[in-house]
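Read the structure below first, then the notes.
== chain A ==
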Amino acid sequence: MSALRNIQTTMRRDRVFGFLQPEPDFALPVDTSHGAILYVEDVSVRFDGFLALNRLNLSVNEGELRCIIGPNGAGKTTMMDVVTGKTRPDTGRVYFGQNIDLLALDEYQIARGGIGRKFQKPTVFEALTVFENLELSMASDKGAWSTLFHRLTPEQRTRIDEVTEIIGLQEQQGWLAGSLSHGQKQWLEIGMLLMQNPRVLLVDEPVAGMTGDETERTGELLTSLAGDHTVIVVEHDMAFVRSIARRVTVLHQGSVLAEGSMNQIQSDPRVIEVYLGDET
Partner candidate 1 sequence: MTQSPWLKSLRTPGVALALTLSAGAVQAEDPIKVGILHSLSGTMAISETTLKDTMLMLVEEQNRNGGLLGRQLQPVVVDPASDWPLFAERTRQLLEQDQVDVIFGVWTSVARKSVLPVVEELNGILFYPVQYEGEESSRNIFYTGAAPNQQAIPAVEYLMNEYGIERWVLAGTDYVYPRTTNRILEAFLKAHGVADEDIMINYTPFGHSDWQSIVADIRRFGSQGKPTAVVSTINGDANVPFYRELGNQGISAEDIPVIAFSVGEEELSGMDTRPLVGHLAAWNYFMSVDTPENAAFIDKWHDFIGDTRRVTNDPMEAHYIGFNMWVQAVEAAGTTDVDTVIDALKGVTVPNLTGGMAEMLVNHHITKPVLIGEIQEDGQFLVVWQTDDLIPGDAWSPHLPGSRDIIADWTPPISCGNFNTVTQTCSGQNY
Partner candidate 2 sequence: MLTRRLFLSDWGGITVLVLLLAMVVAVPYANLVLPPESPWHLSTYWVALLGKFLAFALLALAIDLIWGYAGILSLGHGAFFGLGGYAMGMYLTRQIGDRGVYGHPELPDFMVFLSYESLPWFWWGFDMFWFAMLMVVLVPGLLALVFGWLAFRSRVTGVYFAIITQALVFALMLAFFRNEMGFGGNNGLTDFKDILGFSVQARETRVALFVISALTLIAAYVAARYIVTSRFGRVLIAVRDAESRTRFAGYRVEHYKLWLFVFSAMLAGIAGALYVPQVGIINPGEFSPLRSIEAVLWVAVGGRGSLFGAIIGAFAVNGAKTWFTAAYPQVWLFFLGALFVLVTVFLPRGLVGIFRRRRTEGGA
């Protein structure tokens, strides 16, 4: 615990001469002996006045495919920001496995440590080609010096080609990402996620703006990923959620409203009132 405190203090952003500390550049040894890979405990986030997360509690098991739903402003994205280290919560704790305090780490460490994230609005590096996008995301030494003199190994090439195939952008591999269609960008970003081969994937609205069969393929992809990866999907599209979800968590006003199988959720009166109610 005290060790963690130390890390926490040394990594504080306002620590000016932190760079004198050796950079803790490690693939995090995650301890998931109790099955759970992600704990969110009592997390609250407040943006001047407005309470985005209100004592949120959430726990996701390894290899699980978890869907998180909830009306706008329920705090879905904020939750992801907290987990990936973009937003520092005012209170609460976030653990990766039992042993790693994510609040003590920076984004890049969390990412290297095995938590990948896909944004709500697809963000790819538009001035780079599809190939380069995937190459950059690839799990490898990402220190400044090594990238300067980096050469691609054949294995890495084949890995990139595999992923390109998975996301079905073979013929676009040489294109600038900026010239892809919306759906293709979504796929590319998922592909970049795969290149990182993370333990946990946080996927924010993967099928927004996708055609029917694109949506279907995405669903298949995500389900296939679940198992050796843990997948957390935030989605509005109830049909999609129904099609893939095993376990669903409903957020409302920054805290968990209900959790369970899709059927339980749909039958839950509170959920119907605050959420499904709106839809019908």
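The candidate set was assembled so that all candidates are chains of the complex that A comes from, given by their letters.
FYI, a residue touches a chain if its C-beta (ideal position, glycine included) is under 8 Å from a C-beta of that chain, and two chains touch if they have at least 3 such contacts; residues count from 1.
These numbers were taken from a predicted model, which means no experiment stands behind them.
Engineer: State which numbered option touches chain A in this complex: 1 or 2.
Structural biologist: 2
Engineer: For chain A, which residues are in contact with candidate 2 within the complex?
Structural biologist: Contacts found on chain A: 13-14, 16, 18-19, 23, 84, 86, 106-108, 111-112, 116-117, 119, 123-128, 132, 135-137, 139, 142-144, 147-150, 176, 178-179, 192, 196.
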